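Heads up, one of the protein chains got dropped from this complex, but the rest are sitting where they should.
To keep things simple, chains are lettered A and B as they appear, and every chain counts its residues starting from 1.
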Amino acid sequence: MSVDVLDFQFLQSFLRQRCAIVLGDDKHYLVEARLSPIARDLGLDTAGEVVRTLRARKDVGLEDRVVEAMTTNETSWFRDLQPFEAIRAEVIPEILDRNRPARHLAVWSAAASTGQELYSLALMLDQHFPELAGWRVELVGTDLNSAVLEKARAGRFSGLEINRGLPAALIARYFTREGAHFVVSPEIRSRVRFEKMNLAGPWVGLPKFDLVLLRNVLIYFDAEDKRRILEKALAQLNPGGYLLLGAAESPYGLLRGVTSVSILGTTFYRTEVA
Amino acid sequence: MTTTFTEDAISEITRMVWAAIIDPSDELVERAGEAPRRELTGMVEISGTWTGSVCLGFSRRAARQAAAAMFGADADALDDDEVADAVGELVNVVGGNLKGLLPPPAQLSLPSVREGDPTTVGTGRAELVSELQFDWCDEPLSVVIWRADDAAGD
Partner (left out) sequence: MHALVVDDSRSMRSILGRILKSIGVEVDEAADGADALAQVDAGMVPDVALVDWHMPAMNGVELVAELRQRPELEHMSIMMVTTEGEPEQIGVALEAGANEYLIKPFTADAVVQKLTLLGKWPLGHDTTDQPKAGAQ
């Protein structure tokens, strides 16, 4: 390990201040894995040297790169599958019933990463809800990391990424091959938008949503930020809207006035109606 | 057509195959300069809009290490057939993914494995398109692409 105790503590405090991300004491491997490519790029020998460079002088460019590297996740299509079944079978039909007069649907993938979650929803909507063709559908993805957003917007995925949970029938129907990559159809791409946003910062320009997916991202924040983010996410919902968290996450103990509903084995949260 | 197989594309595909099949933490490092002799070569042929072959050249020790990762076994416990099988499958996967860079139709042959260096074996009348060298576990590895002469005129 090239990252010593002081480097690690510095990085913890840096990530905490810069983007309110909590880096657990057991995440040494993650630091080595994520910062080594930056070290190579800069001609440094180790991940530890990247952190020491960061400590030695103010370098906003390097700070950005470190934040981006530390917040990138492997994501899969239809992650955990079960929540997507619940969304397809119950959540979307119910929202459609409610929104039919306005013919408007808005969904937010709040930790969009490279876009698989939002594209999974877009593919599902196209496949199962032809009625939406005449609706105004807003599919919004946000993330802190501009590199992953660029990738999400391009809708270009490697074979390794395509393998992670994307049903073969959807690959055959919605993707074309461009060199070594698989590209989602322009029509699907035109229905989604990806924007840079820090969940711990101000939320600007977001519409109200019928469904918010805030999955497996709260782990990176401390209790106070978690509470604020959850509060704001619930406030961002249309009446009757749904909030989905990661399978192991819950707002209880952090927040009052929240209620839950279990749909086909998946728990969704919404604001308690007084 | 030759520009399809850019060094970047070959490098990206080879690294991806290595990371997924051999070990995510085992880094391939590109090397410059004179290539050390490679003793075992796996080859697949591509035919279609482009015709030629993709070769993976290994030192004997590198081939054995790769096979050990694929069989989940100790390198010394493997017989020569198992090492050859692993080299064949690796060139199949690298070649298959390189084939994906070409406009269809393109067919991939079954892999073959033979003794010797990828720059000298089984080339017949062909033009060297690309030779990319890596160090892997301090052992040489190379990806060599040949274009069949028959197709060189179009």
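As a working rule, a contact is a pair of C-beta atoms (placed from the backbone, for glycine too) under 8 Å apart; a residue touches a chain by one contact, two chains touch by 3 or more.
Just so you know, these numbers come straight off a predicted model, no measurement behind them.
Contact with the chain not shown here comes from a single listed residue; of A:R65, A:R79 or A:R189, that residue is A:R79.
Contact with the chain that does not appear here is found for just one residue of B:E27, B:D117 or B:E131, B:E27.
Of the listed residues A:S13, A:S146 or A:T176, the one in contact with the hidden chain in the full complex is A:T176. Residues touching the missing chain, restricted to chain A, are 29-30, 32-33, 36-37, 73-76, 78-82, 159-160, 162-165, 167-169, 171-172, 175-177, 182, 216, 247 (touch as defined at the top). Listed by residue number, the positions of chain B touching the unshown chain are 16-17, 19-21, 24-27, 67, 70-72, 82, 85-86, 88-89, 92-93, 95-97, 99-100, 104, 108, 110.
As a convention for this text, only the chains that are shown with their structure count from here on.
Averaged Cα coordinates give chain A a centre that lies 37 Å from the centre of chain B.
By the touch criterion given at the top, residues 33, 158-160, 177, 179-180 of chain A touch chain B in their complex. Residue ranges of chain B in contact with chain A, taken from their complex: 4, 9, 12-13, 16, 20, 25, 97, 100-101.
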